[in-house]
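Every protein chain of the complex appears in place save one, which is left out.
By written order: A and B. Residues from 1 in each chain.
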Amino acid sequence: MSQTVAVPSRVQPAAVARKRRVDWLPYLMVAPTVVVLSVFSLLPTLYGAVVSLYRVQFVELLDFVGLDNYVGIFTNPEFWSGLRVSVIFSFFSVVLTVAVGFGLALLANRALALVPTFRTVVVMPWVTSYVVVYLIFKWILNFDDGLLNVVLYAVGQRKVGWLTDPFLAMASLIVVDTWRAAPYAMILLLAGLQTIPHELYEAAATDGASGWRSFWSMTLPLMKLPLTIVLVLLTIVNLNTLVAMLVLTGGGPGRATEPLSLLMYNQAFQYFQMGPAASIAMFIFALNLVLAAGYVRLLRSD
Amino acid sequence: MRTAGISRRAFLGALGAAAALPLANACKAIPIGGGGASATSGTVEFMAHFTPVGTNDVRDDASKAVWEDFQKKYPNITIKWQQTAWQTIGEKYMAAWSAGSAPDISLFSPANIAPALLLGSVEDLTPHLNGWPAADKEDYPKVWWDVGTYNGKKYIAPLLLFGALPIYRKSLFQEAGQKVDQIRTWDDWRKALQAIVKDGQGRPPTDPAFDESSVKVWGFAQYAARNSGASIPYFNTFIVERLGKQMVEPPDWKADRWITPEAIDGVTTITNWVTKDRIQPKSTLNMNLSDADKFFASGLCAAYNFGTNTYPTARKNMQFDPMDAVFERIPSPDGQKWGPIGINHWSMGVSSKSKNKEAAFTVMDFWLTKAADIEFAKTAGQQPKRTSSLSDPFFDKPENAYVKTFADAQKEWAVPDLSAPVRTDDILLEAYHSIITQNVPVRDAMQQAYDKYTKLLSQVPKEKLPQA
Partner (left out) sequence: MAARTIAARRRESIALNTLMILAIVVALLPFVWAFLTSVKLQKQIYAFPPELLPNPFTFFNYLSEFRGGLAQGLFNSAFVSLFAVLLTVSAASLSGYALAAMRFRGSGLVMFSIIAPMMIPGLVNLVPTYLILSALGLLDTYLGLILLYWVGSLPVGVYILRGFFRTIPRELEEAAVVDGCSRFQVLLRVVLPISKPALVTVAMLAFLQAWNDFIVASIVTASVEMRTAQIFLYANIGDVEVNWGGLMAAALVVSLPVLLLYFFLQKGFISGLTSGAIKG
C-alpha cells in the first residue's frame, strides 16, 4: 500500500482532469481511516440500529418488533423530560462554554508576560479526569458539609441547595461543565486565532479601528470556521454527557437532571433493555445530525 | 481527637500476614476445601472488585491471606485475578460470557445477579453443594442458603453477607433526654430524633420558624441519590412487617403491594422524616453510600442506617468516640417485635461456560472455609457467615460486639434481597424524590413507580421469571 502512495501522481487542474481513469490516491489516503472506523465504530453502530428494531436479551436478538421500541420510548413521559433536560443542559452549556472559551482564547492570544502561565494553568480543568473533577465539585457543592456552603455560612449567609434544588442542580451542572470544557474551546479557538496574520490587526489599527470594531468586523468573520467546529463538537459532547450527571446528581432530584443519555444508560445497564436503549441512542444520533447541520447552515448564511 | 499514627492499610497488611501463618495450619481441619488429595488442577479466572492484587481495601488484604493459604494447599491450581470496578462488574461479566471469555468465577450482587441468571450464564451450584459434608451445610444459616436460590436451585454462594442496622450516637440522645434502648416504634424514633435536632437559634424541627439551613446535627441520614443503588429507606422493612411479604416476590414478581394502603402509609411516614418532621436533611437526596457514611462519621447526624459491611471502614474515621455509636435493633410500627433485617451480599458464581468447573468449585469452597470466613471477619471487619465462627473470642471484645448484635437480629428475622428480575431500587427512589421535591401525592408517586416496574417486568419472558 505504501508503495502505491509513493508513486507521484500530479495535481491536475480540474478542467484537464481525465474522467476515464480513476484517481486512486484520495481513496488510499482515506482508506486507513475508513477501514478502522468501519470495523470498530460503524459496525457496532449498525448493530445498534438493528438492535433498536428487535426485542433483545442482552446480545441475543429475540424477535423483530419493527418500530415498537421507538413507539415505546416516544410514548414514555420520561423520554420527553429527558429530552428537555438534554436540550436545556446542552444549549446553555454550549453557549456558556463557547463564550468563556472564546474570551480565554482572546486573552491567550495576547503578547503579555503572564500569557504562558495563564495558558498552562487554565487548561488544568480539562486535562483532569472527568470523574475526579465532578467528585471534587460534588464535595464543594454539598449542602451540609460542602466547602462553598460552609464558607457562605461562616460569613453569615444562608446555605444554598446547589445540588438538591431542581433548578439550581441544573445550573450547577452547567457551570461545572463550563468550568471543565471552556479550556477545550479555548484550545480549538486559539489554534484558529493564530492562523489570523498579525498584519491584519496592525493594518486595522493604523486605519484607526477600535479594538471592538476590529473584533466584530475582522476577528469574528475569520473565526467562523473554528467557531462552527467548536459549536458542533461541543453540542455532540454535551448531548452525550453522562458522567457529570451520574457523579454530581445521579439525575436527581427527581428527574430534574436526567438527560436522554442517562435514561439510555439506565435502560441498557440497569434494566438491560437493550432495544429501547438502542432506539434512544438512534434518536440522540439523529438529533446530533440535525443540530450539526443547523449550525453549519446558520454560520454559512450569516 | 486521635490521629492515625500509622496507616491503617500498613497495619492491616501486617496483621493479615501474621494471621496467614496459623491459618495455613488451621485449614487442614476444615472439611470442605480440605479434600486436598483430589487431583484437580488447572487455571481458574476469578473476577472481583477486591482481590489479593488490589491495594485499596481491607478486603484486599483478607483476600491475599486466603489466597496465600490456597496456593500452599493447591499448588496445581493457578488463580488468575481480574480486578474490575464494582460498578461495571455485572456488565463486564455478561459481555464476557456472551463472547465466550467469561471468568470461571465472578462476584455477583443483588443488582446484577438477576440479569446474569436470565441470560443463563450462571452455573447451578446445587449438585456440588449437595456433596458438602452435613456439618458444613448446617454451619451456614438459612439466609445464606436463601440468597440466590431460584426454582429450588442455588446459583451463587455468598462470600460477604451483610445487612444494615440503626446506629445511634448515645451521648447526643442523652443530652436531649432520650434513651436509645427505648426506641421500639417508628414513632419513638421520630420523637427522639426531633428532640435532638436544633437549628442555629436552638429551635426544634416542630417550630414553624425552624431554619433547615443552620442545623448542625441532623437526626437521621441515609443515602438516597438517584442511580446510586439506593432505594426508599426502610421501605421493604415496612412492607414485610405490615403485609408479611417482601415488596416483590416470586413466582409472579408483581408489585401490587406498592399501592396498598399499608405501603402508602409507610412511604408517607418515611418521606415525612424529610418534609414534615424535618429530622432528615434534603441533602440526603444527593448522597451515595460513601457520602452518607462520611456524613455520619463526620458527626453530622445522630442516627444512621449502617451497613455492617461499611461500618468497620467508617469507624476508623469517626470524629467522635466510636464506642459512643451503638447498634440497636430496627424499630417497628407497633413495637411488639423488632423489625426485619434486610440481607445484602457479594456472592461467588461459576460461569456456565467454565471449562474447568471442578477447579472453580475447589477455589470457591476454599473461600468458604471457616478459616477464610474468620480471615474476612478479622482483617476486613466483615460479618462472619458461619454460625460456628461466632464462637471465636475475637467477637467477644466490646468493639466487635456489633457482630453479635447483627447475628442476633439476623437469626430472629432476616429477609434476603430477592433480586427481582427488574431492579426496583431506582424506580422506588424516583417516587421518593418526587414526593419530597415536587410535592407529588404519595399515592400518585407509588402508582407511577408501580406502572414503570410493571411495564419493565412485562418485557421479561414469562418462562424465564425466577421462581422461589
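Side notes on the structure shown:
Just so it is clear, contacts are C-beta pairs under 8 Å (C-beta built on N, C-alpha and C of every residue); 3 or more make two chains touch, one makes a residue touch a chain.
These figures come from a predicted structure and were not determined experimentally.
Hidden chain, full complex: it touches shown chains A, B.
Touch with the chain omitted from the figure is made, among B:Ser298, B:Thr405 or B:Gln459, by B:Ser298. Contact with the chain not shown here comes from a single listed residue; of B:His49, B:Lys154, B:Arg242 or B:Lys357, that residue is B:His49.
Residues of chain B that touch the chain left out of view are 2-4, 7, 9, 47, 49, 51, 53-57, 80-86, 88, 91-92, 95-96, 98-101, 103, 289-290, 293-294, 297-300, 307, 309-310, 313-314, 316-319.
Mapped onto chain A, contacts with the missing chain fall at residues 5-6, 8-11, 14, 17, 23, 25-27, 29-30, 32-34, 36-45, 47-48, 51, 58-59, 103-104, 107, 110, 112, 114-133, 135-137, 140, 145, 147, 150, 154, 179, 183, 187-188, 190-191, 194-195, 197, 211, 225-226, 228-229, 232-233, 236, 239-240, 242, 261, 264-265, 268-269, 274, 277-278, 281, 284-285, 288-289, 292.
The definition used in the following text is that only the chains that are shown with their structure count from here on.
Within the complex, the chain A residues that touch chain B are 55, 57-60, 62, 138, 142-145, 153, 158-159, 161, 163-164, 166, 246, 249-256, 258, 262, 266, 269-273.
Of all residues in chain B, those touching chain A in their complex are 90-91, 94-95, 98, 115, 118-119, 213-215, 218, 225-228, 281-283, 285-286, 288, 291, 295, 298, 300, 422-423, 426, 430, 433-434, 436-438, 456, 459, 461.
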